[in-house]
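Of the protein chains in this complex, all but one are displayed in their positions.
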Amino acid sequence: MASVNLEHLAGRRVLSLRGKSVGHIEEIRAERDGDDLVVTEFHVGIFAAFERLSASAIGVAMLDLFGLRHRDCLYRIPWEKLDISDPTRPRLRCTLEQLSHMKAGIDGKGKAWSSNSLRHVMASSVWKIALTVFLCASGVGTVLWYMTGAQPPFSNQDQQFEGPVDVAHGELVFAAGDCASCHATPGQSDRLKLGGGMALASPFGTFRPPNISPDPVDGIGAWTVTDLANALLGGVSPERQHYYPSFPYTSFTSMTAEDVRDLHAYLRTLPKVSGRAPPHDPAILFGIRRSMGIWKMMFFRQGTTSARLDGDPVHDRGAYLVESVSHCAECHSTRNAFGAIKSDTRFAGGIDPQGTGFVPNITQHRLSGWTENDIATMLKTGETPSHGRVGSSMADVVTNTAMLPDSDRQAIARYIKRLPPIATPRP
Amino acid sequence: MDLLRDLLDKQVVDRRQVKIGKVDGLVAELRHGKPPRIVAVELGSITLARRLGSRPGRWVAWLAARLGGERHAEPHRIAWKKVRNIGVDIEVDVDVRRTAIFDWQDWLRDHIIGRIPGA
Partner (left out) sequence: MKKLLEISLGIVTSVGGFLEVGSMATAAQAGATFGLRLIWAILLGTICIIFLVEMAGRFAAVSGHTIADGIRERFGFNTFLWPLLATLLVNFMVMSAEIGGVAIAADLATGIGFQWWAIPVAFLAWLFLWKGTFGFIEKGVAVLGLVTLCFVVAAVMLKPDWKQVAAGAVPSLPDHDAESYWFMAVSILGASISPYLFMFYSSGAVEDHWDKTYLGTNRAIAGLGMSFGGTISVSVLIVAALVLGEHGVNQVDDYHQLPLLLIPIFGFWGFVLFVASLAIACFGAALEIALQQAYLVAQGFGWTWGEDRKPREDPGFCSVYTISLLLAAIPIGLGLDPLKLTIFSMAVTAASLPLTVVPFLFLLNDERYVGDHRNGMISNAAVIFVIALGFVLAVVAIPLQIFGGS
């Protein structure tokens, strides 16, 4: 007589006469017959698996939780109805209709479920487990919801944003912040028409800087100074949404209240542009703005700066410009898997997140041949000491830095010149 | 009895309570008009490898035959009538020293472990 290895049946899919899948074998029941042990039933379906793991209560609770419980969860197939001569391909010997009489399961009235102990276990602990799972889940959910909410850090009553404003100084902040490079309407030459809409490609999707002209409907004409402060320093919009970090609030966050105030005043003097930028096109997970709450929790500390101060007023002014307003590190660093700057590559260059080449290392590792004056000159004219010109996006930056007073360019140059050398990370 | 839950993968001990392996496989005899009857439990790497798929099964069987000779080309079987007690462990009325199950352990002892001082 042929013999078969029963262990091959475990977890095997059972096929009906027509080749349709009925479920997986989860248990083989045997009974004593005289001196012999003979196979009597095959249990198919997920309940049988729960039963084998003594986890019916948890399993049923989980199925209910996801609304997956249905009647096909347990078949008890008598031995003669299953052909196991090839244990890797067990086949039913009867039709599915006949099989439906062998269904056993919890069918609402609870009569077909045969195991008494099981019912006992279910009655005593299913609600406890369900409650535990529910409480844990809702606890975690509430905490997450709370922690990822966008709380504007400043209220409209905040005194620090009130006071006299200096529009001319605001213009310098605007230039130092390089705002026009991203927010000017693309396809026209006026850098003061801030209609937004340029596409910023990144591994996390395509982002489009919005309209920040003083248009009250499409732009930010209706914003108060506090709204602007919340955006620049807190990364939170007036609609209480998180901004994507393609807007470099990670650097702006250490700007002074005075600069925010003056910038706000200056922005109001610019021409209104109507029309909104097309929406962002973020990668799938980042489509949910709240996910930025988690990102900010991990990588954004409001009000902090990576600036190193050494007491020299020119250097420290440079530190403020480089690290906060001009946000140089945002491009001149390598980013980690979550799109945050890797702190040990700050200013050491790396792959352009837009995928258009390599951003140079501006630490002393590469710039050791440049003098302070070389750097300052480059920021004014775009010329490098080797009589070349900076290109691509740095050319836009130079358009803006050229408008700064000489003292500010000197300050930036001094800070850059004193950056410790860091080797360029290998891509 | 539930075979997968109460039998398969349980510890097997011999007559002298020596742990000799796990119930790696269960062999049933198919009979005409009568339910399949359990005839033996199987132990050993070949049975285990076969559970992972037919290819690993063939490789391990080939390897076992190469290393151990004819005697090891097939899994070790213990007849069902030798099973005495099914509890925490499955007790079988066999003396492991009279089977081929621990041949490899004996080989290890005689050729390697036993030669290291202090064994």
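Chains here go by letter, A and B, matching the order in which they are written, and residues are numbered from 1 within each.
Quick note on the criterion: a residue touches a chain if its C-beta (ideal position, glycine included) is under 8 Å from a C-beta of that chain, and two chains touch if they have at least 3 such contacts.
Quick caveat: nothing in here was measured; it's all calculated off a predicted structure.
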Original post:
Which residue among B:Ile20, B:Ala64 or B:Val83 touches the omitted chain?
Top reply: B:Ile20
**OP:** Return the single residue from A:Gln188, A:Ser343 or A:Thr381 that touches the missing chain.
**Re:** A:Ser343
**OP:** Could you list which residues of chain B touch the chain missing from the display?
**Re:** 4-5, 8-12, 18-22, 24, 43, 48, 51-52, 88, 104-106, 108-109, 112-114, 116, 118-119
Original post:
Touching the missing chain, which residues of chain A?
Top reply: 10-11, 52-55, 58, 128-129, 132-133, 136, 140, 297-299, 301, 304, 306, 336-338, 340, 342-343
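FYI, only the chains that are shown with their structure count from here on.
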Original post:
Where the CA atoms of chain A average out and where those of chain B average out, how many Å apart are those spots?
Top reply: 52
Original post:
Given the complex with chain A, which residues does chain B contribute to the contact?
Top reply: 1-5, 8, 24-31, 34-39, 42, 47, 50-51, 54, 80-81
Original post:
For the complex, which residues does chain A have touching chain B?
Top reply: 1-8, 10, 26-31, 33, 35-40, 52, 79-80, 84-85, 88
